[in-house]
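Removed from the display is one protein chain of the complex; every other protein chain stays in position.
Presenting chain A:
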Amino acid sequence: MASHLDSNVIPPSRQRETPRSGLTWIGQSMKRVEDPRILAGKGGYIDDVTVPGMAHAAMVTSPHAHARIVSIDTSKARALPGVIGVYTGQDLARVVDPCPSFASPPVPQHAIVLDKVRHVGEVVAAVVAEDRYVAEDAAELVEVEWEILPANVDIEASLEATGDAVIHPDDRDSNRALDESFQFGPVDEHFAAAAHVIKRRLRWHRSSAQAIETCGVVAQFDPISGSYTIHANTNFYNFIPFVIGGSLRVSPGELRIIPVLAGGSFGSKVFNHKILIRTAGLSRLAGVPVKYIEDRVEHFTNSDSHGSDRLYDAELAVMEDGTFKSLRFTVLDDYGAYLQFGVGTHGNAMAQVTGPYRIESFGMRVIAVLSNKTQQGPYRGFGSEVTNWVMERMADAAAKELGRDPVELREQNMIAADAFPYMIPTGNIYDSGNFQKVLAEAKGLFDLDAWRERAKALRAGGRCVGVGVATCMERSVYGPTEWWSLNNRETPGFTLTSTPEAITARVDPSGKLFVTLHSPMVGNSPETVVTQVLAERLTVAPEDVVINYSDSQSGFNSVGPQGSRFTAMIAGACVSASIKLEERLKRFGAYMLQRRPEDVELRDGCVAVVGSQDQKKTFAEIALTSSFFRLSFPEGEEYDSGIDCTAVYDHPISTDPDPERKHLGIFYPIVGHICHMVAVEVDPGTGKVEILDYAAVHDNGTIVNPRTLGGQVWGGTANGIGTALSEQFLYDADGQFTNPNFSEFAMPTANEMPRNFKLGHVETPSPYTEYGVKGGGEGGRLGAPSALTSAIEDALSDFGVTISSLPVTPPVLRGMIRAAQASG
């Protein structure tokens, strides 16, 4: 039967290192090589950078959500001793152009606004002064006269805005930035044939990553060469020069970005292009190097990394026997005042929108809504955390309406273990998996049957105890078509298809393996992964691997840690480099051993004759000779001195979206699977949720380092607990952001974490990546909100409470319980 997916042919695997047992270093919980210097306080974060003559910037920010600037008076600020300069948007525009936008058509954005502000915290002027204290004093002396405009705060009302409430009136006559509809397969037919159509309105509120370190930049403009040198904690330093060079009016050759260790990202530091552009421009205007580090309030209100803020009207078509047939929804997403990445967060969600279930078709209308809030950016999950929750809410709703057991109904609909690679209706594939095995493992670890009995008994005794189960996908290793595939087809924008990762490596005359990474460390473990994979592939000792980082001018194509791609991609780059280095080592080593290259092998850091114990040369001997004794080898460029290479690994398996968008191609194919089970107790008097027990089983393919993967699962789950129970950005009717601080935006502390978290792993290797590695950086947050929601709903089942919105903070839950009591 013809299908909309017929044109989406799965390419053959390019895997070179097959998954296998008996590996030496891959699979070990090796202590991280990054840690000693970080533990000693010598990590080198952005605020640790100082350059001679450096001045400090402070921002004048908007107290209003939406207002025209009538006038700005900077005279008092400029007169303050120690102030070097005060700069408005007009001043900055003399040296920089608007920020890049991945949306198409773009939503214009300036690093300092020109004529009006569109959210609280937006920058209207900047002070550069000899120290930060003086800069902040001066910022308070800048006087701005405002004309207040109507603020758009509500996601639905914003779409109806007209006149002065339109946020970008020069570019569009409404606050609807994008409105696109998609049908992947015969959605209408499937709904017409369904025995049950489950409907839910679901609301996911905004929060953000809030890494403990904010974003920062130290920028220096050299007027002689016309070039910038910039230190920044962006994730993305080998691509960002291309992205911001246009705004700074320089070529990437005149722009050197030097990475630093970033104090956490979770997506929030992926680009950071606005503060890069602004700080660079300030250094040019002020004629001195400028440091700008966001304070916490600025990071909350102006960091361009707010998470998803969505309203779904979702429908699931279910057959009489409980088979999930089709899913469709209309989603409004409050993107805030700008649209830096288009609707990439929805493109991302198309990777796994139908979850682990055999759902044959999927339809969507996505509407990007502009509002007077900070714009969205990435946060761990990048939009898929929301669709995971939507899918799981719909599965629970179906179970409830059909009178079925929610776990058993999930099992009935799960993709079978022999059905991989499995193509979902959007065209993405799931490379491999065994969802049933993950579920069985989780049931055992958690003792689901016992917990259900216990919860039932406790409820009978008047306590609000419940159990929740979520079975979710964790896509990893993204292809960049997600950024643009949902854009208007006539104006798709920059249709990027590459997401490479590279390393540079050389065997030094001492025998050490010197490796240069082209992506920064942001709290992940890049040096440890590279050490383990290279030690494995080249048979060297981990302590012989020495790692450093390039800058954007010495670096090479690398996208960095985002979208749970880094471990799988850098492992690929390590294998590519190893193949090149092996060829060189064998060529020189074989000549030194007076053998042919095909007669030797790598063994314990040596080139050794196959079948011989003692005929071998160490890498040190070979590298020393090849580096310093050219006359010991024959003529010919294949013996050019030294052993080094740069190796790049491109996305292992991806295809283009269909031109008519009948499907979106393969773009996020290396999928993990997660099952979270949780037991909670709700205090009906206060609405407080206590986690009684928690089990998480993750399948992330071949595990490089169990301990660091465990850390990712734990940390992601903590983020997910916050997302479900406490973290929400609150706005009043005027668009004031009322809780931009760590006191009122309540992130989990050690006390909020479950006491007896149980972590399990299943390893279903990928057939496409080297050694079968899958990503695992986001799974906790991709599963925890769904499991917790189910558990809380179960705990409150006697009240008949249905949860359709997150987070469920204590006052929210208390209100729901009170309403249920009043109506009951």
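Here is the rule we go by: a residue touches a chain if its C-beta (ideal position, glycine included) is under 8 Å from a C-beta of that chain, and two chains touch if they have at least 3 such contacts; residues count from 1.
Please note the rule applied: contacts and distances are computed from a predicted model.
For the omitted chain of this complex, the UniProt record lists the protein as "(2Fe-2S)-binding protein", which is one of "Deoxyribose-phosphate aldolase", "NADH-quinone oxidoreductase subunit I", "(2Fe-2S)-binding protein" or "ABC transporter permease". The chain that is not drawn here is touched, among residues A:P425, A:G466 or A:G523, by A:G523.
If you put the hidden chain back, the residue from A:I69, A:I244 or A:L261 that touches it is A:L261. Residue-wise, the contact with the chain that is not shown comes from A:G711, picked out of A:P150, A:G322, A:P509 or A:G711. Listed residues A:V95, A:L402, A:V546 or A:M753: the one in touch with the omitted chain is A:M753. With the whole complex as reference, residues 29, 31-32, 34-36, 38-43, 45, 47-48, 133, 209-214, 261-266, 295-296, 521-525, 707-708, 710-711, 714-719, 741-743, 747, 749-751, 753, 755, 757, 780 of chain A touch the missing chain.
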